[in-house]
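Take a look at the structure below.
In this view, the complex is presented without one of its protein chains, the others remaining in place.
Our next item is subunit A:
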Amino acid sequence: MRIRAFPMTMDERYVENIWSLLKNAIQEIQKKNNSGLSFEELYRNAYTMVLHKHGERLYNGLREVVTHHLESKVRQDVLASLNNNFLQILNQAWNDHQTSMVMIRDILMYMDRVYVQQNNVDNVYNLGLIIFRDQVVRYGGIRDHLRHILLEMVVRERKGEVADKLSVRAACQMLMVLGIDSRAVYEEDFERPFLSQSAEFYRSESQRFLGENSASVYIKKVEARINEESERAKHYLDESTEQRIVAVVEEELIQKHMKTIVEMENSGVVHMLKCQKTDDLHCMYKLLGRVADGLRTMASCVSAHLREEGKALVNVDESGANALNFVQSLLDLKDRYDTFLGKSFVNDPIFKKMISSDFEYFLNLNLKSPEYLSLFIDDKLKKGVKGMTEQDIELVLDKTMVLFRFLQEKDIFERYYKQHLAKRLLLNKSVSDDSEKNMISKLKTECGCQFTSKLEGMFKDMSISNMLMEDFKNHIQTSGTSLYGVDLSVRVLTTGFWPTQSSATCTLPLAPRNAFEVFRRFYLAKHSGRQLTLQPALGSADLSAIFYGPRREESETKEKADGPSSSTPTSASANGPRKHIISVSTYQMCILMLFNTRDRLTYEDIMNETDVPKKDLDRALQSLAMGKPTQRVLVKSPKGKDILPSSIFAVNDSFTSKLHRVKIQTVAAKGESEPERKETRSKVDEDRKHEIEAAIVRIMKARKTMQHNLLVSEVTEQLKSRFLPSPVIIKKRIEGLIEREYLARTPEDRKVYTYVA
């Protein structure tokens, strides 16, 4: 068998024939008449042409035929249908084209593999796409009309009308495919105009919505639109459009109107906050979270409103101020906003931080906040807290600690806390040692040991005093010493631990005075070298009193209603002398004992004989003479609110009380009076001076030299857990230390200090 060499040359006629054959076939395919064609024959012919180096001719011929067909037939058909089923016709044309191109490609596959590769031209299928794109889809009238129709469909759908979604989808897919390896065709021919039309649309819609609706309704509508556009893009346009169209909606409906939405009268953020609309706030939060700065806009609106609310609570004037209400209202406010934080703002750190800084801001606007906080805690730690279980109290105290953290002047709080604790311990008012210690450990966690070590010292003094009294009682019994009829109980306080009291003394009545001397001798025998000073401001006394006068008149109705209750177990018959035990303060004891020898005394007399400081004397007399009828052990004349030097006091012979033991309440503690407050402030300022200087010296000793600004910021940093010193004050302290030669300026640079050893 002889293998014949393949004929390498072909004559022109032969080539022409092959080409005609192929051309015809292609045309038939395009006419959808492919059934009579032989795939094998056509493939072979194409193969032959390419093999004999006529690929170019084949390629160009292909291009011509396809172009011609699309130009003269397909395009015309499509143009004819412009106003009549345009999309369907176009889609049909597209499908037909794809089908035929697939077949054509199959026939010409050898050309694709060899000629196309070698010459880096578009492959058959892509070539077909390009021609279809340029000759049909992007042909002037068709291109415009296509865009127009697609956009109109969208408009209709947005209005809620029915539109031919499937055709739209098919058209969009076609455009995507026609981009070959990019989405450029889709983008230019459809998406871009679509997005800009949508922007227009939403621009006007936003005006309409805003004009008609409340914020919450607006938000829901926006969400609905976003969802709608999202769905549309996903299912009927191209998926990649979703992100872009949603961005357009967000821009037009949200971004551009953020402030308007947030600040809408009677329905915006402020309204939602006032009416506790946590869900609405949450919807707004989600919506605004979509755009840049949306949350910040919302947060600043919330913050402004919170600050206003806080300021209103905090700026109570002097007369109306009640520490307990003050703190409770702030706790309630915090609770409300914590709820918002959790439910509406999903614990977003932006909001969390902002709420904290707002609380810090307005809490410190009122300079009495530290005092009030201490009074509030004091109230919860005293006996007789009504309606709260231990757990309730624990919870409230934890919340109070949160407020405490916001205080800038913690050292002032410390001072008041010590005072109040001292009162609780000495007057035996603590509900329990455990709850006190619990509170102290909370403070320790916040403030460190320095704060709590003195408080713990106070507790120790109490227990030592108890033991001391035991010893003293034994001593009295065994030695038989007289205590002048006084049942004495002494608490010895170490000066450094307890809040400094004004060392005012008063003139004690003889019996207690002598009794105390007995104790003093006893104590100093045990601890020589110590000094004992009586603190009358902190003491209390129980006095046995007998009232000889007729009973106080009770109101008629009361007499009828509770007849039997008017007699007390140990009193004598209705008109006999009545015995009571009166619990009073030391000062009050001094006052009352005077009346054992005198019937009536003027204010001046009392002042001279007892030597009680005026402010305390006034308070004591008020409680004794001007309180509730069941407390009025003394009477004052003339009647009236004022205590004048000439006012006359006498025993209230008609004093009547249901109780055998009567506790005289001191006038309600509204906190300190102005002069007391000023004194506390100045003490605090003194202490601060020392603390600042100590900090400066500490830092300079360690660093030896330091630049001014650095030193100021270090000092501030070190002290910030106690209070916030201003840079001017720190500078003044530095100057003081320079003058006392602890520090000096370096000669080279006056802004740098050195430590002088």
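Here is the rule we use: a residue touches a chain if its C-beta (ideal position, glycine included) is under 8 Å from a C-beta of that chain, and two chains touch if they have at least 3 such contacts; residues count from 1.
Note that in this section contacts and distances are computed from a predicted model.
Think of the chain that is not pictured: of "Defective in cullin neddylation protein", "cAMP-regulated phosphoprotein 19", "Vacuolar protein sorting-associated protein 16 homolog" or "tRNA (carboxymethyluridine(34)-5-O)-methyltransferase ALKBH8", UniProt labels it "Defective in cullin neddylation protein". Touching the chain that is not shown, out of A:665, A:682 or A:709: A:709 (per the contact rule at the top). The residue from A:246, A:511, A:643 or A:738 that touches the chain not shown here is A:738. Residue-level contact of subunit A with the missing chain is found at 708-709, 728, 731-732, 735, 738-739, 745, 750-751.
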